Structures are given as C-alpha cells and as structure tokens.
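Left out: one protein chain. Kept in place: all the others.
Coming up: subunit A.
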C-alpha cells in the first residue's frame, strides 16, 4: 500500500538520521565525563549548603542545573495572541437540553448518535471514554488516518499550536482525538480533538483558553477571528491571516466549541482560509452535535470525572496567571513601514513575533538562563521577564551578514520597573546578555539615562544598537550590514521612529502607567 510504503521510507530515514547520531556519539567525548563529575560535585556542595542553611533540604533534584536557554535573536518564536473574541459570556451548556437527575457516575452511556462509551475509567487513567463522534461523512477530500485514539493529552490546537498539560496546570480528565488526511496520504491535514475537564469546570476551561490562561497556544501566523453567528465565549475560531503576504504558511483554521465540560476542537488545512474555516467549523459542530446526551457534554459527571487530576483542575479554581506565552497587552503596529525602513529591506519573515520573553535588545543579546544564573551563583535565573514583547526583522537580499539588516524589539515591563530594566540593559544584566559584546558610544543630545547607543567589539560582526526607554517600554533597534556611520544613524533614526509610535499609541505602559 502506498501509505505503508511512505511509512517505511520515513522510518528508514529516521533510522538513518539516528544512525548518524550513533556514529557521531563515538567521536571525541573528551571532557564530558569530567564535566559531569564536576557538575555532580557542584550540586552536592549546593545541596549541603542548603541543608546547612535549613533550606530546602533534600531538594536535590530541584537544584539540578537549569538547561541552557538560548534565544538567538531574530530567530523565529511563538506568536501569541489574546484569544478572547468580543461578545457576551454564555455557557454553552445553556443551549443544551437540561440534564435531569443527579449527575452521578453511570456505568455506561449511549450518546445521541448511538455511539456508546464506557464510564469505567479508561486503561490510561482517564475518567471515562469519549465516544467515537467523528462526523460521517467526512468533509470532502478527507479520510480518517488513525481512528479514534484515546489520549490523556488531547491536542486542542491540532497542529496549529500546542498544549502543555504537564505541571500544576488545569488539565483534562479524558481525551480523544482523530487525525485526518487526504486521499494521497499527505499527512496530518485535519483533525478532531476532544478534551473532557473535571465536572463543573468546562466553562472555566474555555474561558481560560480564550483568555490565554489555559496552557494551549496558537502557533505563528494564526490568530482568533470572529465566528459568524457565534459571538459568545463558548466558541473560538482562529485561522491563518489572510493577505499578509506570508507565503510560508498554508491556509489553516481551528474551531473550538465548549459543550458542558468538553472542549471540542477541529482544525483543517486547505487551499484557502475560507475553506479551512469551513472545514474546521463543520467538523467541530458535527462532533459537538454527536455528543448530545453524553453526560459530560451536558455538564454531568461520568466515571471519575468529579475527581480533579490536580488542585488546579478542581471546580471553583480560577487560573489567574496568564500562561507563559501570553503578552499582557498588545503594542499595536509600532513598526516602521517598509518605506520608512529604506535601504531595500523588508519584513521577509512575515508577521512580528510576540511574547513576553522577547529580549530587550533582540539582535544584540542572547538569553541564557544557565550562564546568567551561574554568574550570579544561583540555581536558576530569576531576572524579571517582560510582560509583553514584540520583535521583527527586516533585511534585503538573502539576509546574510553583509546584507542590510534591521531587527526591532519592543518590550513592556511591569509597571514602574522600566527604568530598572533599562539599567539592566545598560549594565548587561537581566535575563539576556550581550551577544556580541557591546561597547557604548556617545549619542549626542540624548539623555544617557534613557538611551543607549553601542557597537559590537572590534573584530566581531558589526552590530549597531540603539535603545531607548519610553515609560515602562524599551525600544531597541539593531542594524547590521551597512557602513559604520550609516548603521549608527539608521539605528538612531529607526529607534526614534518606533519610540514615537509607542508614545503616540496612548499605551499606558508608555507613560509608566
């Protein structure tokens, strides 16, 4: 069969690749053993110190080295976007028939579509088994690739993003998913995923998904859009941007529906955004309809669904913190236009990359929590992170070191801390440090406490940085690939331009509010 053939080819390729690693693993291992021994000794010392100080004795595992966190400035990163569409709050269960009787666990249940589901906890520890509600017929051109797969980690974002259900976060008690492909077996082109949450918490889970507090995120180039006719908080529609000139992303869409304590999610890739949206919404709506009568879809208990898998998943718990991927606020369009950039450069990487872990001076810094922590003698770097950030790069030609190249980053910091964080930048402190090393040069006429102009050390690739603080916002522009004087002048000019846009935006953070 063709699909088996492809599968074998893929497996062979994986084995070849890992065979390379096996061969490479035999090469020059000098120092690895010694380094590990030294590291163990260091951890042992730290452990003893903690015990002596009456600290977290026994917390040896927690004291292990934090893995290197390296952010290559200008590299791609996750796009974050607030998922809350405008509209009134509504519980999706309101439109469902009322469930009569006590919401007690039942031994088996038949849903409206005739599919049955066992209420016995599933072998993988799930509270119950979600019935097979894959719509039939499937949308045109799609076929079921995997069948119904139970999972404790349902991927609600399909392959348009990701969920991280580990740790002390709200997590599902049951999950099931289906992967769909086309007739040519071209891969995971569409899918359906259902996550069941602790009884009585479905509405809150959806709310947190929309408000970016559930640990699920959309990937680059996908953003929430209005779902016509569904202006409530029981529905989410997201799709790739239309007409933003980004040719790298295939049109795709994601639709999520809350029904009782279940989130029903479907995604699709297609040749147009409209078609992707239509397929995703069709799959999600028909699957949700198929769940009518299934107790968790009506907010009733089933199996062990009343037992939260952890404290964060219990009824009444509200996840307050935004997840680590979300900006606390949006900056709006603070970037120079292509005309304003000049020098033949343009934003060839597509939309800006947003997220709170944006370096204050992207393009001139590297973020390495190990190195920073070690330098401070700490186990893990505890430097404050921005609460909002956006960065983008523009370049001409192929973006080589000698091609004119501009990287802009704008970071927002906690209220009242902008000045301290700007000092961190100036003093090479904080969660990111210079890469390459920067030497300050004079910025005539500028307030030295609110501005920074620098160039990389001689002998290194020429990186010119101009940064300035606007309230609790730091604006940085890095210019490369231009003659010395031009690069410096352009860094200043563009940072002034972006800072002006930040000021004019009316953003409270720009005024330290």
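Following the convention adopted for this analysis, contacts are C-beta pairs under 8 Å (C-beta built on N, C-alpha and C of every residue); 3 or more make two chains touch, one makes a residue touch a chain; residues count from 1.
Keep in mind that, in the parts below, contacts and distances are computed from a predicted model.
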Expected UniProt protein name for the omitted chain (select from "Heme exporter protein A", "Amino acid/amide ABC transporter membrane protein 1, HAAT family", "RNA polymerase sigma-70 factor, sigma-E family" or "Cell shape-determining protein MreC") would be "RNA polymerase sigma-70 factor, sigma-E family"
Would you indicate which residue among A:141, A:162 or A:436 is in contact with the undisplayed chain? A:162
Per the definition of touch given earlier, which of A:17, A:183, A:442 or A:485 contacts the omitted chain? A:17
Counting contacts across the full complex, list the positions on subunit A that touch the omitted chain. 6-7, 10-11, 13-18, 20-26, 29, 32-33, 35-37, 39-40, 43-44, 60-61, 64-72, 74-78, 123-125, 145-146, 149-153, 155, 159, 162, 164, 166-167, 177, 179, 181, 184-189, 219-221, 247-250, 324-325, 348-350, 355-357, 367, 369-370, 393, 395, 398-401, 405, 480
